[in-house]
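In this view, the complex is presented without one of its protein chains, the others remaining in place.
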Amino acid sequence: MRLKIDVELDYAIDGVSDTLLMVQAAALPDQQLEYDNLLVSSSEPLRATVGTDDIGVRCWVLAEGWFRVTYQAIVAVDRPDVALAALGATAPRLLPPETVPYLMPSRYCPSDQFEGFVAQTFGDLRGGPLAAALTEWVGDNLIYTSGSSTGATTALETFANRHGVCRDYTHLLVTLARAGGIPARCVSAYAPGVDPPDFHAVAELWLDGAWRLVDATGMGSARDLVRIAVGRDATDIAFMTTFGAATLNQQQIKVALLDA
Amino acid sequence: MRLKIDVELDYAIDGVSDTLLMVQAAALPDQQLEYDNLLVSSSEPLRATVGTDDIGVRCWVLAEGWFRVTYQAIVAVDRPDVALAALGATAPRLLPPETVPYLMPSRYCPSDQFEGFVAQTFGDLRGGPLAAALTEWVGDNLIYTSGSSTGATTALETFANRHGVCRDYTHLLVTLARAGGIPARCVSAYAPGVDPPDFHAVAELWLDGAWRLVDATGMGSARDLVRIAVGRDATDIAFMTTFGAATLNQQQIKVALLDA
Amino acid sequence: MRLKIDVELDYAIDGVSDTLLMVQAAALPDQQLEYDNLLVSSSEPLRATVGTDDIGVRCWVLAEGWFRVTYQAIVAVDRPDVALAALGATAPRLLPPETVPYLMPSRYCPSDQFEGFVAQTFGDLRGGPLAAALTEWVGDNLIYTSGSSTGATTALETFANRHGVCRDYTHLLVTLARAGGIPARCVSAYAPGVDPPDFHAVAELWLDGAWRLVDATGMGSARDLVRIAVGRDATDIAFMTTFGAATLNQQQIKVALLDA
Partner (left out) sequence: MRLKIDVELDYAIDGVSDTLLMVQAAALPDQQLEYDNLLVSSSEPLRATVGTDDIGVRCWVLAEGWFRVTYQAIVAVDRPDVALAALGATAPRLLPPETVPYLMPSRYCPSDQFEGFVAQTFGDLRGGPLAAALTEWVGDNLIYTSGSSTGATTALETFANRHGVCRDYTHLLVTLARAGGIPARCVSAYAPGVDPPDFHAVAELWLDGAWRLVDATGMGSARDLVRIAVGRDATDIAFMTTFGAATLNQQQIKVALLDA
């Protein structure tokens, strides 16, 4: 499956600001970059460094005044859909060390508060069967509602409010998974089925020896997602973080399937 | 039904502290005080004032050093159990003015965050049928666990944690009821079935023209509860609020049925 | 001092909704209504009931479709500015019973969390001198910033964020006052100095036997404020609460001094 990605960001920066961009498709075995072109109106050269868990590119720029970013890429995704429910459980003590931090609560994913709910509702399920049940539960119990949350909304609030956008679906699934003993991280992504088109957020759950992409909104599938960055929650994977004040003029994200 | 109440509080006060006691059974048409005796080791006369919604007694004392309170009462309760599910709904605009504040969120009952959950889970239920369903839901989904919460725990935390004591059961029921358009307040009470014996907290829901006592823990019933005080949540109905530092030495609450 | 008030609200209601309006100037000894005219596009007669603490009017309407409210009033305010710092302290045990609930934390004013800060920063100040110091502290330490908060922002968040609007200034002052043993409530009001013109929120602190109006933003003064409603925090004094979905078309509030 090949995807064409086309991004335009247009912001007004108040003065000069160090700005962290994470918009480039990550080069990974299951998503090959055929074309990749980032143009940024920066007043000094870009500084590209590696992202969390060695995935993707953190691109630092010095943004000033009228700040524009364009990014085009063509990415070939070769990743099968995996039936979560068939995957086995890994006991915590046997997890690879790099996955252990993803068992812990984070800013927007307070999994320490959800152990009671997960134990009560999902009983003895573990590993893949639990992951499948949690994903279904989130899809069934949240209503996708634009504007129903802010950048400060936590999974605990979403759990009661029952409305959210992709960020909230992902935070809640990640939170429940961690509470159930499954390492879980958040992933920013491009996906062709997002409507209206925008940056997307999905989860990755560590199951049976690998990270498994899961889109709790049902908009995308592992087969057509292009990862940008990974982290503990939205705070780690924002497409743009400005250390100063920025105002959106406009932005546009297009993701198209090039062939069936 | 007649209840014998016997309370002993024994605290060490650091210096001198204004202290608010709410331990006396409220004199109300459905709970008659046959005997009522409060003794307090106060360094000046007690100052008794009326409680919230004209229910019960707020007793102010000046506590100093070794602070002891004993209270004995005999109360005749004449109050039928009411089948909640049979009670009609009252449209918000037809509510008596004194009930309207009990539609609003409070410190430990953030009902504004629960409208999504209540709408999604209980659909078109209103009034008594909703109240019955919410009470059943809380009883089914919480596990009574001593020590599982603190004085700072909110209903939002209990909703995820699924463990609590009578305070938490009541906060969650009150929160859900408000989110569903039913005025709801918290009530401190004496009840014979509480184990281990302690002050108890229950809810009152405004349905079909009257406040209806509901014990979400199932430990008590409307037939044998003796109200002490009412308010928006635990903050209004604490049996003792010290404006200074106090240390518990020991306290003992006994509530016995005098005849079947 | 005479004020002319002119309000136009224009909303789209989704279906039919019970709606609570609190926009009318309260008739009180220190603010006399010379003219008062409320027009509402309701599909049934208005239902006016008395507000919290017997102040102001809660007006219930059945709103449907295109929902318009106009309100005009002329109010003569005769209320001196009071020097807070000169007012004495009242020990908690000597407070009138109706003020005691305003010592307690509420949804947006978690005063239980601020006792340490108030004790540390304001030491042995009590009563009027404390109230004056708290008001000055809030004015000095917050920056008035439109759009810096939402309807869910608590005083705890404002305390760290240090930006807010009148609602946040009031919540923080009320919170600090309660933590310092001063009963404090929130008041919705009309004030001529609000820029841009809008409904205003101020505090009332119980000092030396009476409620004292305090505008922590400094935009208004006790001399020119017209109270609409009072309550524990913003949740009790909203100018419009819809039990259903409403969309703002436009609204306009004008408050003018009629003579100097």
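The letters A, B and C name the chains in turn, as written, and every chain counts its residues from 1.
We take it that contacts are C-beta pairs under 8 Å (C-beta built on N, C-alpha and C of every residue); 3 or more make two chains touch, one makes a residue touch a chain.
Just so it is clear, the structure is predicted and the values come from calculations on it, not from any experiment.
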Considering the complete complex, identify which of C:Tyr11, C:Tyr71, C:Phe114 or C:Phe239 is in touch with the unshown chain.
C:Phe114
Would you mind spotting which of C:Phe67, C:Tyr102 or C:Phe159 touches the chain that isn't drawn?
C:Phe159
By the document's definition of touch, the residue of A:Gly15, A:Pro80, A:Pro97 or A:Gly147 touching the omitted chain is A:Pro97
Can you list where chain A touches the absent chain?
18-20, 47, 49-52, 58, 60-62, 91-94, 96-97, 100-101, 104-107, 110, 112, 152, 181, 231-232, 235-236, 243
What chain C residues would touch the chain not displayed?
113-117, 119-120, 141, 143, 156-157, 159-163
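Basically, only the chains that are shown with their structure count from here on.
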Going by C-alpha centroids, which chain is farthest from chain B? Tell me that one.
A
Using mean C-alpha positions as chain centres, tell me how far chain B is from chain C in Å, no decimals.
29
Taking each chain's centre as the mean of its CA atoms, how far is chain A from chain C in angstrom?
42
Please tell me the distance, in whole Å, between the geometric centres of chain A and chain B computed from their C-alpha atoms.
44
I need the residues of chain C touching at least two other chains; which ones are they?
none
